[in-house]
Structure formats: structure tokens, C-alpha cells
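Below you will find the structure I want to go over with you.
Omission of a single protein chain aside, the complex is shown with its protein chains in their original locations.
By written order: A, B and C. Residues from 1 in each chain.
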Amino acid sequence: MGKTRLEAFSDGVLAIIITIMVLELKVPHGATLDTLAPLVPVLLSYVLSFLYVGIYWNNHHHMLHTCKHVTGGILWANLHLLFWLSLLPFVTGWMGENHFAALPSAVYGVVLLAAAIAYFVLQQRIIASQGPHSALRHAIGSDWKGKLSPVLYVAGIGLTFVNATLGQALYVVVALLWLIPDRRIERSLHGTT
Amino acid sequence: MGKTRLEAFSDGVLAIIITIMVLELKVPHGATLDTLAPLVPVLLSYVLSFLYVGIYWNNHHHMLHTCKHVTGGILWANLHLLFWLSLLPFVTGWMGENHFAALPSAVYGVVLLAAAIAYFVLQQRIIASQGPHSALRHAIGSDWKGKLSPVLYVAGIGLTFVNATLGQALYVVVALLWLIPDRRIERSLHGTT
Amino acid sequence: MGKTRLEAFSDGVLAIIITIMVLELKVPHGATLDTLAPLVPVLLSYVLSFLYVGIYWNNHHHMLHTCKHVTGGILWANLHLLFWLSLLPFVTGWMGENHFAALPSAVYGVVLLAAAIAYFVLQQRIIASQGPHSALRHAIGSDWKGKLSPVLYVAGIGLTFVNATLGQALYVVVALLWLIPDRRIERSLHGTT
Partner (left out) sequence: MGKTRLEAFSDGVLAIIITIMVLELKVPHGATLDTLAPLVPVLLSYVLSFLYVGIYWNNHHHMLHTCKHVTGGILWANLHLLFWLSLLPFVTGWMGENHFAALPSAVYGVVLLAAAIAYFVLQQRIIASQGPHSALRHAIGSDWKGKLSPVLYVAGIGLTFVNATLGQALYVVVALLWLIPDRRIERSLHGTT
């Protein structure tokens, strides 16, 4: 089975997720700056989630580049990842509308953590399907980003109950960590071609 | 006529259906666990519908894999299937917001039943278009899953009025039945290649 | 310039239009049949609009099949068509929520009429771009459906103010007229190949 439709479907879902998040920015009923002010935290949470969906799309793109055959297991691992990412608009809106309160920030981190685990599972499925000389396993190397992120999410979730801002700062740190495009796979592929 | 645009359009509609369902998870107005509690049934119904759309996408993917020519009949049978699936966000929200009450659960089952029948009609259209040596007919074999599912949906719809939970359990059973990826077509295609 | 992205973009917009229309089916606040009853006209107007978007997607598909080069004029004529179709969710919801009252039904017809004119303009643009031996001009022949539809829409719009049901019936008649798949282009292409 080819991967074209898997990519097309994933692109479609990610494009919709990234765009419907903006619907949580409800149009205010006045035309003054005062009416815009309460939307600032919603906008900030939107920016963070936009970055995360962009990062996932980017890395997903790179990862599937190494994948030739799509098995049933890969299909479902991919849907599992999309499920957690589909909850981002909800937790983004909840965190933004409550001005980054502790509990919504923690739940936001839980969704990020679950998505990271789902991404890891998908990665393992693809590696397993590629056999002993997996191009993806070679490409990700030590995968220190993939291993560090869940640890930082868990730390962030815990921190939100001590100081919500510190916890959110950790989520931003992980985003910045990934924002640097994942050149590992690119390099590795170039190295072998 | 090629099938590329049929697949692209179906993928688009399914990607949107699976994603807008999450809009029924309305962002609550408080930041406490209490405000999240009423959303649990909505989340559960979302998970079930997400599974169903994933299953339909997966099987649709396999089925069209065997299809070379797209006739007008296939186009409309496909739109008919998408129509019933497009009602899933509505019935999912209605069932979830009413905490799995009897009537919404029954109506949810009716939409699942109608989608199953529409899928069967589309399958027959493709088989008919393939002539006597239809690859799809060969691939689905006895199609026991396709034949059992409508029976279980009807049983589930009836059961919701006796005990709503039992009826819903049957819907979950059908989803699990299909969750096991449909290897019949894969195997059959491998066998002939 | 190729037509792949034009098709992909149009498919995307049509897939979103056909799906977000269902968001006008607002989830009711009760779990009884009474709460569902007011939604019946909204559902009926959704079915009619779903048919129309399906017909436009189907015919658009056929028309672009004959088109090799996409000019700037074709691009904008296509966006013009998508603009009018993008108003369908609004007029569908308005007509449905007002139980097919006269004015919303007339406005619904105006949008159908504008979309039909936009489709005709797009068709002419493609024919003009194909030169004297246009495959599309040959394929559509007398184009009696394309010429009759606007007349019936105008009649329907006028009739809604006399008897709303009669006007709506005319819209249904036009849909049924087109529902019969447009075999003219298929046949013509087969005849020349």
C-alpha cells in the first residue's frame, strides 16, 4: 500500500486543526482596544499551538519521507497521533480563555505529552516495518529531542501547579527545541545518496 | 475517468468530519475539574466516532485500491456514503451532551446503520463495474464483517430502548471488529501479484 | 501552468463547504423527539445543498478533465464560482431555520442562480482558452441543461413569493435534472479516443 493517501489525509487533518484553532478567537462585540485585551492570552496560546502543529507537520513530513510501505499498524499509529493533536484546539481555547490558569495549562501539557508518546509509537512502528537496516532508525540517531521532550512535558505539567508560568515556559522551551528544523534525517539521507 | 480526485475529495471530507467533531467539545467557562466533568461523555462519544471515521477511511482506502475506473454510479454512491458520515458530528454531539441517553444513542446507531448500507452499496457498484472477475469481490470473500455489522447495529438500536449502555456496547463491539485492519484485501492482492 | 493545484484547491474548498453546512444542524438541548422536530427543515435544506455541491463537484471534475492549460482568467473564474458556492452554508442555514419561508428561499435561489452564471462564465473561459477545436465545446453540445437551469432558478425565485413550496420544488427539479450524471463529456471523449 502506498503512502500518498496517508500523507494527504494527515496533511488535511493537520491543516484543519491549525486553522480551526483560530475559531477560539471569538470576535468581540465592541470596536475598542478594551474588547481586544481579553483575547491576548487566547492569541498567545494560539501562537504556541500553531508552532506545535507546524513542528509536528514538519517532522511527520520528514519521517514519512523515509517510509516506503504503510502497514495497518502504521495507519492506526498515525490516526492515534492525529487524535491527540485534534484535541489541541480544545485545550488551547481552554488555556487561553482562562488566562493560563494552572489546571488548563496542566491539561494542555497532558495533550502535548500524549501526542509526543503517539509520535514515538508511530516512529517505532515505521522503524519496525523497515527491518534491521531501517533508514529512519539511522536518521534519528540517538533521538535525544524525542527522549527529552516527554521528560520536559512531565516537568512542565508538575510545575504548573507550583507556578503556572514556569510550566508554560517549559512548553515553550520544547517548541523552540524542535523549531530548529530536524536536519538529522535530511543529513542522513543526503549522506546515503 | 481517474480516481485521484475521488480519493482526494473523500479524504478531504473525511479529514474535515473527523476534525470538526472536536468542535462539539465546547470550551468550558471555568478552570476547575468540575467544569471539565460534563465533557467526559462528549469526549467518549468523540473517541468512538473518531474510531468509526478512521475505520471508514481505512477501508475506503483499501476498497478504492482495487478500483481502476470510476463510473457516475460510483461517484454518487461515494457521495451518498459521505452524506451519512457527515451526520456523525451532529449525532456524536447530541449523544455526548445528553450523556448517552436512549434516543440520541438510537439515532447515533441509525446513522451508523445508514453509513454501513451506503458503504455496501458503494462496494456493490465497484464490483459491478469490475465485471465477472472483480478483484474486489475476490478480495472481500464472504464479507462476514460487512454482513454482520448492520445486524449488530439494528440490535444495538433496539437495545438502547431497553438499556442504553448495552446498545452503545454493541456499537463499540462493531468498531473493535473493524479496528483489526482489513487484511483480506491486502492478502488477496498479494496472492494475485 | 498545470491544473493540479487548481483541482486540489477547488476540491478542498468544496469538501469544506459540503461539510461545514452540517454545523448549521445545531445540537439540541434535550434528548426527546420534540427537540429534534425543529431540525427537520434544516436537515432537508442540508440534503438539497449537499446534492448541489455534489453536482457542482461532479461537473467541475468533468469540465476540468478537458482542460489542459490554466490561464489567469480561468483561475479567477474558478474562484468566482467558489465564492458563490461558499455562500451556500449561510443560505442553507437561513432557509432551514426559517422553515422554508419565502424570502430565505428566494435568496437561496439567488445564490444558486449566481453560482450557475459563474459556472457558465468558467465554462466559456475554458472553451475560449482551447481555441476553435475546443474539446469542451464539442463535449457540452447544445448545453441545454446549462441554459435551462438559470431560467428555472429565476422562475423559482419569483414563485417563492407566490408559494414558497412551489419555488423550492423548482430548485429540487433542477437538482434532479443534474443528478443524472453528465455523460455528454464522457461520451464525447470516448468517441474521440
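In this text, a contact is a pair of C-beta atoms (placed from the backbone, for glycine too) under 8 Å apart; a residue touches a chain by one contact, two chains touch by 3 or more.
Because the structure is predicted, anything quoted here is derived from the model rather than measured.
Q: Among C:I16, C:I157 or C:L170, which one is in touch with the chain left out?
A: For the chain that is not drawn, the touching residue is C:I16.
Q: Going by the touch rule given at the top, which residues of subunit A touch the chain that is not shown?
A: Contacting residues on subunit A, toward the hidden partner: 7-8, 11-12, 14-16, 18-20, 22-23, 25, 27-33, 36, 47, 50, 54, 57-58, 61-62, 65, 179, 181, 183, 186.
Q: Where does subunit C touch the missing chain, residue by residue?
A: Its contact residues with the unshown chain are 1, 5, 8-9, 12-13, 16-17, 20, 23-24, 72-73, 75-76, 79, 82-83, 86-87, 89-90, 93-94, 97-98, 101-104, 107.
The definition used in the following text is that only the chains that are shown with their structure count from here on.
Q: Are the interface residues of subunit A and subunit B largely the same numbers on each copy, more than half shared, or largely different?
A: Since fewer than half of the residue numbers are used by both chains, the interface counts as different.
Q: Can you grab the rotation angle between subunit B and subunit C? Superpose on CA, round to the nearest 5°.
A: To bring subunit B onto subunit C, one rotates by 90 degrees.
Q: Counting only Cα atoms for the centres, state how far subunit A is from subunit C in Å.
A: Between these chains, centre-to-centre, one finds 37 Å.
Q: Determine the centre-to-centre distance between subunit A and subunit B, using the mean Cα coordinates as centres, and give it in whole Å.
A: About 26 Å separates the centre of subunit A from that of subunit B.
Q: What positions in subunit C touch 2 or more of the other chains?
A: none
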